[in-house]
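Every protein chain except one is present and positioned as in the full complex.
Presenting chain A:
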């Protein structure tokens, strides 16, 4: 930790004695976030031998300055290049430019905005069906009855993979536990997925691709030499990992925040196009992907503090998104804030979420379908969060939908 050659006159990043992955801090991260932001631009957490950043500008820097903060050590807490933690890197998230640039270009072709806009009708048709059903029910558990019902149908359909839908959630939980430390939560979710892992492995093989989905297009692009041989499967796998739980989380948070802020709901009723603003504002406040990791390439410094080389750095996106240095009245849910493109819930820089226009389209379709049918949404009990190391998502959201 000591013995830096560069900038030795600078102070070392102060030690912060908090466990970001304790049950309490996962359930309610905001006090940890506040302390993280206020302590220093960068702190060191001894328990995990990691740095942590939570201020808006520092998070932007760590996420995008790949020459100093590489993704090639993995986007999780463990360094995938090291013995004991070694695994294949994700073929998109875990490589730096210039290698990343070519892969990103090929993926962009498969899911370009022009392609994505063609899915509107597919998503809308499914959304209308589900909205009809839940409005008729009146009192629902929204995570299961509404959000999961929609995403677990709509997303695998356009991706074109064949996997039992109920497997997605446990796999997702494992993924987002894996980005964090090897703790009890991870052990439990690994045990839980063991029986379904073979089905998961099959789901991203060529034979499992359904005709017309973009999974199939990824394999075709590999055949044409646009992706390195053998990476099509891992790409499909990355989409399964990155595109399901995050979107479920974001739509759940939007419903919860709209139920708790009737004034903002009124704005949506008056102008339903504002559901998009509501979704971006919800993922700003309740960032589904709470933290992504980079690794220091060498000794470096950040905003006047020294950092040692070859150490993991957690970029706490959720903390940055409530930094008052950037956002006025940061804890307020404001559907007119225009936070899209400003908040960091989707990352920033060259790795910025490539699926964000899919997520927004899904959100717009389902939230719009509900808003058109419903006069008010009310909580009928306490919302509960799922305990997952790095994913902020609801497990229970009891709602009453009052038909218009």
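In the analysis below, contacts are C-beta pairs under 8 Å (C-beta built on N, C-alpha and C of every residue); 3 or more make two chains touch, one makes a residue touch a chain; residues count from 1.
The definition used in the following text is that contacts and distances are computed from a predicted model.
Missing chain, UniProt protein name, picked from "Gluconate 2-dehydrogenase subunit 3-like protein", "ABC transporter permease", "2Fe-2S iron-sulfur cluster binding domain-containing protein" or "Regulator of SigK": "2Fe-2S iron-sulfur cluster binding domain-containing protein". Checked against the full complex, the one of A:18, A:35, A:340 or A:379 touching the unshown chain is A:340.
Of the candidate positions A:108, A:137, A:201 or A:380, contact with the unshown chain belongs to A:108. Considering the full assembly, A:117 is the residue among A:47, A:117, A:298 or A:372 that touches the omitted chain. Residue in contact with the omitted chain (choice from A:280, A:301, A:323 or A:362): A:280.
Against the chain not displayed here, chain A makes contact via residues 97, 101, 104-105, 108-109, 112-114, 117, 276, 280, 338-342, 346, 350, 352-354, 356-357, 360.
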